[in-house]
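Below is one structure, written out as structure tokens; the observations come after it.
Complex shown without one protein chain; remaining protein chains in place.
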Amino acid sequence: MMRNLPALIIIFPLVSALLSVFLSKISLYLGRNLVITSIFISLALSIVQLREVIINGPISYKFGNYAVPYGIEFKIDTINAIMLVMICIIGLLTGLFSTNFEENSKDRIKIGGSHALIALLCVGMLGMTSTGDVFNLYVFLEVTSLSGYVLIALGGSKGVVSAFRYLLIGTVAATFYLLGVAMLYSVTGTLNMQDMHDILSSRANDDTMLIAMCMFIAAFGIKMALFPFHGWQPSAYTHAQTGARPLIAGVMGKIPAYAMFRYLYCVYGTEFKYFRYFLIVIGALSVMGMIYGSVRAMAQTDIRKMLAYSSVAQISYITLGFAIGTPIAIAGSFLHMFGHAFMKGGLFFASGSIRYKYGIVDMNDFGYIYKKMPLTSALLSISALSMIGIPPTVGFFSKWYLALGAAGEREYIYIAILVISSLLNAIYFFKMIEKIFMAKDRDLKPIGRDSVMELPWTMMIPIVISILMILGLGLFNVKIINILLMSLGGIGI
Amino acid sequence: MNEINICLPLIAISAPLIASILIYILGEHIGKNAREAITFISSAILLISVYSLVPHVLKGEAIEIIFLEIVKGVNFSFNIDAAGMVFACVASTLWVLTSCYSVGYMRGHGEKNQTGYFSAFAICIFATIGLCFSANLITFFIFFEILTIGTYPLVVHYRDEEGRRSGRKYLAYTLISGQIFFASIVIIYMFTGTLEFKAGGFIKPDMLPMPLMLILFIMMVGAGAVKAGLMPLHSWLPAAMVAPTPVSALLHAVAVVKAGAFCTLRVVLYVFGPEAAKACHGAEILSYMAVITIIVSSLIAIRKDNLKARLAFSTVGQLSYIILGISMLTPESSVGAIYHIVAHAFMKITLFMCAGAIFVTAHKKNISEMVGIGRRMPITMGAFTTASVALAGFPFFVGFVSKANIILGAMKINNLLFSMTLVVSALLALTYLMPVVLIGFKKDIINEEFQKKDDANLMMRIPLVITAVISVILGISPNFGLHLYTLAEIAAKSIFG
Amino acid sequence: MRKVLAIITLVIILLIPTFLFDGIMPSIGDPNSAPNTHVSDYYIENSVEMTNSPNMVTGILADFRGFDTMFETTVMFLAGLGAVLILSNRPNIKKRFIIPRNYIKQRPNIGAPRYKTINKDVMITLFEPLMMIYAAYVYFHGEISLGGGFQAGAVLGLAYIIDVMIVPGRRKKLFALDKGNALSIGGIGTFIYALTGILTMTGGGLCLEYDKLPFGLSHAESHSAGILMIELGVTICVMATIITILNAIMGRVRFDDDPIKRREDA
Amino acid sequence: MPSLFLEAVLLLILIGITLTIIFGKDLLTVTIVYCSFSFVTMFLYIVMGAPDVAFTEAVIGVVSTIYFIMTLKTIRRHTK
Partner (left out) sequence: MTSLETFLAAKGIYFLTFLLLFLGLYGMITCGNYMKKLICMNIMQVAVIFIFLCLAQKDGGTIPVLFSNLRNAEDYINPLPHALMLTAIVVSMGTTGVGLALLTRIKEKYGSIEEDEIIERENK
């Protein structure tokens, strides 16, 4: 059991997703409940695994017990062990949350299937995070993307078009990725990341590696919606299925960012000839993305679209940390990754709840929502403050580490951009807060379901946990930073 | 140091926080009596715990509390020193009085959104007490930002278009300065490797390259200056006058602007220290800014007819006394500056409470409408007169003690401009406050409305009388009760050695 | 916007020759190039013994890199699931089939053309069983010669497609699957694959370590058994998915001999 | 190695087919031409020494052509 942990974390949600449709035919909610249970088990296992990794060091799991460059390897260090926990938590919360959006439907395939998609999205992301094999990463990338396409397409007629556009551009990204893998394979003859790194450092072919890295940046840039490649993202996040949106918007963009980190620092390594140039390019893209995303977000009144554009800006914080390249900045990036998963997830949980209860998404209709849904508006406010970077929420601390890293490298322009970006964030998030607390009362009537509680408990739990995580990650950030630094030292940054 | 003494600051800090959360959660369900009861109980707890810390500080005991490592290498910790203690005493005393006054004002005026009001008020006090006790810049900044956010609901209390506009203005100023403050903290941490406040500053003049040091100094002082309303950055403060009067009282006398002044104090004397501040010429620039502010704001105040606006510009000027006192970098002026936090708090809160009482009882906002109001509200106007005289710096009033010390400092560095400024501004203060008193007690023009004696209600009258009396007592005996003057002296001594 | 992108792409196309100076990619067919030496040699020399599969590609696919294939199969299932879910809403009422009752009696196969010829009948009756036998051959023989689970499943799926699309009216269909059932079967197919992984773990090994399959077999036998098991899963999944996607799309198709259209014509 | 010539020729054919697809107006023609694309691709795979891949491509080519034609039934046949 203990030595099979990395595989089990993935296999449980996978099996549940595979059987979900079949079980839904037997009993209406059986498949759905199985999916939620299995993600919960994965969560428990991933926490156990995190403990193992912290105590005993990185785990290398070899599928089929073949020696390293020949079989597929899972490499778990503390960074991706934490990321696995994050994916599982958001996945579990999303699984719970989305149960509320299909009560009217008696279509068995749809109930079982949409939860199967959430589980498969989790599986894809878990796999992408833990794998140590470049081609295996491609397969998981496709699992993630395909379930993402379908979940976006399930969000109505505009969702279908956004999903189709995402499918086209996402496949281009996957193709570019494969092209990059082909080039690296032509230089090294292996597919294992660690082995690749060893060979590349001894037998470097700088030109091929340069082109391959361009391919990787383009591929992962598209997948995570980095600035010039973000075109698909706002409409896709806006029109995705309401129940699954926290998972899509909160986590899906982060995993390619992590993959890019792996390529930059684990496969290529800092001794690569053109490494500095890549950092400069990524830094420039991040800076532009921060400004662009915030400026576009200011113009939106649809809360979903505003949050989608803000994601363009926020993902740039993460890449900015990679571009600065000191351990403390990279740790800050990862802290922002975890924090932002809960902030953005939380904002989408809250906006989804408002939509569930009152059927509105336009912020101009949000008047007096704070009296009707106090907990939801508390989450909206806390997440918004965290996005701006007000202590003691996690957003402040990740920015602190990013700025500290930038100051250490004497990149004062990055600090200036961080400051400007948070002020731009403040403009549109305070617009939202104003709308929640101060707009005119619109006499909203709950649509359909009237209950004593603010929301059903399956929606309350995600909201409460998001609040706790935003504050908790903020107050106890040093523990996470220490865990992250433990592995960053091992990578050799 | 026994355990009780460690518990006391914790109680002091957590009491308003718990009160705020309780009010927010229970507020709508339990009614206003319970809400006010919670406020009173927690303010009493705060008052007692802060007061009982004073003897320890006077004895020179260091009270340090470390909670947890908040960012790598820096702890979330409290360190209670004399300067912080002065501010904490003022804030906790005034919270009790302001709560009492708020109850009267809110009931008398029939305000809405009282839950949010009391909750946000308690958050502001929480942040202020946290500011006083913070041991390092990170902790300080956390409470600084909480204060910024916590004040925002108070500014936009009425939820109308005007309130929202001034709320936006307030946020624009404070958030921008806060972010710049943040950036400079990061850079300072990068260069020095520590953020712990140290009397006399932890930055040595040779630690940073000179132009960078000056830029950092301006960036950091800027944050405090915005909150304190130093002249080019002051325009949010009069705009925030749309809020209810207890809020203005809180903003102007207790929490926000004082936090700005306190921030300047910490930055100049505890982060940079006299040597570095002098070496980079930052203090010099700051002091000239303060001089300009003192004169210009007084001149503007004379032209304002709205009583609250006049008081607001008076605040802008008075706060610059503190900044001027700090930036002179002499022990005497520092004592004066720290003591002026106390003095100005009691004087200005009296004035604001009087303005609020007039507004609630007689529904008058403008000075020109107040002819003969002293007849109707003698106690209120009496308190107003006392505070006005004190503000002008008459001997045997509290304003004299602080101003005399600042002038002493100015004389010590032989700067005639500063001394003259202080004297002229005292005259200007008389010019803009005395007309109110004179109009109020005018006898020849008889205003029908003000014939009958009908003073403000008791809940509002008591606090303003108390503050007026205190500003007299402290003027006669600066060390009365809490030895605040001694505390200020201890602080200055620790800074200048 | 599109035009600008097109021009950029054209420029890139023209720039390719300059990128491809010597040394970017190894010369084709060079036995000493990196991809032909490092891992490749190990596979060629050892995979037959280690996996007991003379077809090295199958050996690598199903054994060395079996975990990849598990998720390749998952992708297939996911595609079927996606197609079903995307097309699960009721089509717009105007475009739906409204099939008269007597029409069903006449023509149980909606997609079938009106005309039928003896040639097609014979072709189908000949081809369908042949295709299935061939699929079985491909499946069982996959590890020895070309083919494997995926191809077998696809051939089976094709057999079904031909059955659906060309079988003339009167004959009963070989196997009729609606899209929900097909999807469930696809899920179960992939589950068989995952189950193999779980079985190896219960046998005390790592995931997909066929030596530890709890059947008490020798090294060679257990590898063969493992590969057959997973290939079975792949076959079922691929077949079911092809049928699922076909059914999902065909539910929306309006054929030329659609009764409504004919009525409109008249 | 003569197979390289064959590969080059086949690739040129594929490029021609691709151009036909890009500039074709009739979607049915495009689909059928795409079917021939996968047919030529299959040959190319065999020439490159990958019979397994060629087998898969042959099957896939058929299946996806059927899918494309099925979809074509639901949409307008001609494009701009």
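A, B, C and D are the chain letters, set down in written order, and residue numbers restart from 1 in every chain.
The rule is short, and it goes like this: a contact is a pair of C-beta atoms (placed from the backbone, for glycine too) under 8 Å apart; a residue touches a chain by one contact, two chains touch by 3 or more.
None of the values given here were measured: they were computed from a predicted structure.
All shown chains touched by the missing chain in the whole complex, by label: A, C, D. Remark: the omitted chain is touched by one listed residue; of C:72, C:128 or C:163 this is C:72.
Interface residues of chain C facing the missing partner chain: 2, 5-6, 9-10, 12-13, 16-17, 20, 22, 25-31, 33, 35-36, 39-41, 43-45, 47-48, 54-57, 59-61, 64-65, 68-69, 72, 75-76, 78-80, 82-83, 86-87, 91-92, 95, 145-146, 148, 150, 238, 241, 245, 248-249, 252. Against the chain not shown here, chain D presents residues 1, 4-5, 7-8, 11-12, 14-15, 18-19, 21-22, 24, 27, 30-31, 34, 37-38, 41, 44-45, 48-53, 56-57, 60, 63-64, 67-68, 70-72, 74-76, 79-80.
Taking the whole complex into account, chain A touches the unshown chain at residues 135, 138-139, 142, 146, 149-150, 153, 157-158, 160-161, 163-164, 167-168, 171-172, 174-175, 178-179, 182, 185-186, 191.
Throughout what follows, only the chains that are shown with their structure count from here on.
The geometric centre of chain B is 78 Å away from that of chain D, both derived from CA atoms. In terms of their C-alpha centroids, the spacing between chain B and chain C amounts to 74 Å. Touching chain B in their complex are the following residues of chain A: 328, 385, 388-392, 396-397, 399-401, 403-404, 406-408, 412, 415-416, 418-419, 422-423, 426, 430, 434, 437-438, 475-478, 481-482. If you check the complex, the residues on chain B that touch chain A are 68-72, 141-142, 145-146, 148-149, 153, 156, 159, 163-164, 167-168, 171, 175-176, 179-180, 182-183, 186-187, 189-190. Across the complex, chain A meets chain C through its residues 3-4, 7-8, 11, 14-15, 17-22, 25, 61-66, 69-72, 107-110, 113-114, 116-117, 120, 123, 127, 135-136, 139-140, 142-143, 146-147, 149-150, 153-154, 160, 183, 185-191, 199, 203, 205, 207-208, 211.
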